[in-house]
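Now for chain A:
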Amino acid sequence: MTTPVVAPTAPSVELRGISKHFAATAALTDVSMDLRAGEIHGLVGENGAGKSTLVKILAGVHQPDSGTILLDGETTQIHGPAHSRSLGIAVVHQEPRLFPDLTVAENVFIGHAPSGRLGTIDWGGTRRAAEALFGELDVQVDVGAPVRGLSMADQQLIEIAKSLSLDARVLILDEPTASLSAHEVERLFTIVRRLRDRGVSVLFVSHRLDEVFDLCDRATVFRDGRHVVTTATSELTTAELVRHMVGRTVSLFPKVETPMGDILLEVRDLAKVGVFRDVGFSVRAGEIVGFAGLVGAGRTEVARVLFGIDQRDGGEIWLGGTQVNFANPSAAMHAGIAYLPEDRHQEGLVLGFSIAQNVTLPILPRLFPRLLIRSSAERKVADEHTERLNVRMTGVDQLVESLSGGNQQKVVLAKWLASGPRVLILDEPTRGIDIGAKVEVHRIISELAASGLGIILISSDLPEVLAMSDRILVLHEGRVTADIPRDRATQERVMFAATGSVAGDDHPTAGTQFTGDVTGGGLDG
Partner candidate 1 sequence: MERRSTGRLIALASVAVLAFAACSSGSTPSPSAATAAPTTAPAALTVGYLPKDIVNQYFAAAKTGVDKAAGELGGKVIQVGPNEAKADLQIPFITDLTTQKVSAIIISADGKDEVAPALKEAMKAGIKVVGFDSSPAVGAYDVFVNQVDFSGVGVNLADWACELAPSCTGEIAILSAAATATNQNAWIDLMKTTLATDKYKNLKLVDTVYGDDDATKSTTQAQALLTKYPNLKVIVAPTTVGILAAAQVVKQAGKSDSVKVTGLGFPHDMKPFVEDGTSPVYGLWNVPDLGYLSYQIADKLVKGEITGKEGETFTVKGLNGDKPYTIGKDSVVILGPAFRFDKTNLDVYF
Partner candidate 2 sequence: MSTAVAPANGQRRWTRLLARWETMLVVAVVGLVALGASLSPFFLTPGNFSNLVAALMEVAIMALPMTLIIVAAEIDLSVESMAGLASAILGFLWAAGVPLWTGIPVVLVVGALGGLMNGLLVARGGLPSLVVTLGTLALFRGLALIVLGPRGVSNFPPAFTELGFGHVPGTLVPWPFVIFLLLAIVLGIVLHRTWVGRQVFAIGKNPGTARFSGVRVTRVRIGLFVLSGLVASLAGVILTSRLSSARADAAQGMTLTVVTVVLLGGVNIFGGSGTIPGVVLAVLAVAVMQNALRLASVTVEVQSIALGLLLILSVVIPTFAHQAKSALDRVRRRRHPPADSIVHGEAALS
């Protein structure tokens, strides 16, 4: 399976025929790969390819259903996180788990701080040890300062220092760059390379292919929980890698072609300091505009401004020919904009409420101008929209928390349809819901478009964006780097644009700027 490779050293971690199932779903099927001392090994793949499951198995969170793990040639069972740590495996997560009020040094050594006489913590020692660690990483941090106020990137460095303090032989970086700026990424890489040179074997899980090429000695591709290929990055081109990753056709509901109406929403030179700028595009009635890009590229942030949650720092928003400026979501709602947020539980639903109560929450004032709620009327509205989306439920009085993820998402959709919007913004509408529900949601989306709504579809699931969108807007580091019409949209094109390296003929719309710098790229999950 594994192709012969340059690196001479013996495998420090070897996986043989690992399989893992969650109930009916197969997460990993007969996966074999190896990780060598002193190499950086890239692990890439789409949503649901099984990367995280593999990481969790190594971290001791999950136990494989079958297959064996060898550490330095010895068959090993990883019983749990603690055990995994003690075996010298350290995982740095995308979002570090640190104590904001404690100092850097303490966060590094929490749990295993050097203790002086009387078993008290030897702060001098801790501090020196921490400084030494960061010294090795050649990073200057005030180890005496509390973590609160440090950037995500700095916090990751602390996590890495932590793993060093446990002198880990295996360092797993799980999408560490997802929320880092180019500069921070560069710094991270410098450090990871140093670790590699000190003989640590690094597993680098990422969606940003260029990073994989830039950093990794070898790369392994997963697809649908299966091992596709492991090869030296030097023997690969981005195009090949992508083909390995997305070499499948997803059975999505075919988009119905609908006649476009007039321009509903137009955005010019929209800007928010430190987040995005020069964003311009337009959405027509019946049109689905896809927003592709990496996490942190500014897609959600644009949506929040359009919905009046955040305030813009510059630019214009035109809705149906009149310029608008929303002080708050309710203003945006009244103007006919609806926003299905990314985080279903924190922003989409009130879990203690019934389906009906959730559906009517945004429109209560409109529904009951005389303050008093008539539950008959409330139910009627809820029934109407939930039936339209055929939510599977015992009745609208059922509590949403008892619904499956897919049906919960449909309730959120129903809630926004009930507000009778002209423009509907969908932020990751199918994240974390099962294929069946996914297909249904897609059907609903194109039906809505067909009924004359303008739709903005923010999604990190590239096949989805490609299948659903009439036009795809690609954001990269807060700027629109491409505006690709459906007929010319291919995964490669979008992906290149998302990395900032646009193929020549995709001209961004007026007001957007083309940026040549190639940092971060590839798909995002």
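Candidate selection criterion: all candidates are chains of the complex that A comes from, given by their letters.
As a convention for this text, contacts are C-beta pairs under 8 Å (C-beta built on N, C-alpha and C of every residue); 3 or more make two chains touch, one makes a residue touch a chain; residues count from 1.
Just so you know, these numbers come straight off a predicted model, no measurement behind them.
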For chain A, as assembled in this complex, the candidate in touch from 1 or 2: 2
Partner candidate 2, residues of chain A touching it in the complex: 22-25, 27, 46-53, 56, 225, 309, 328-330, 332-333, 339, 341, 343, 345-353, 357, 361-362, 364-365, 367-368, 371-373, 399, 401-402, 404-406, 415, 431-434, 525
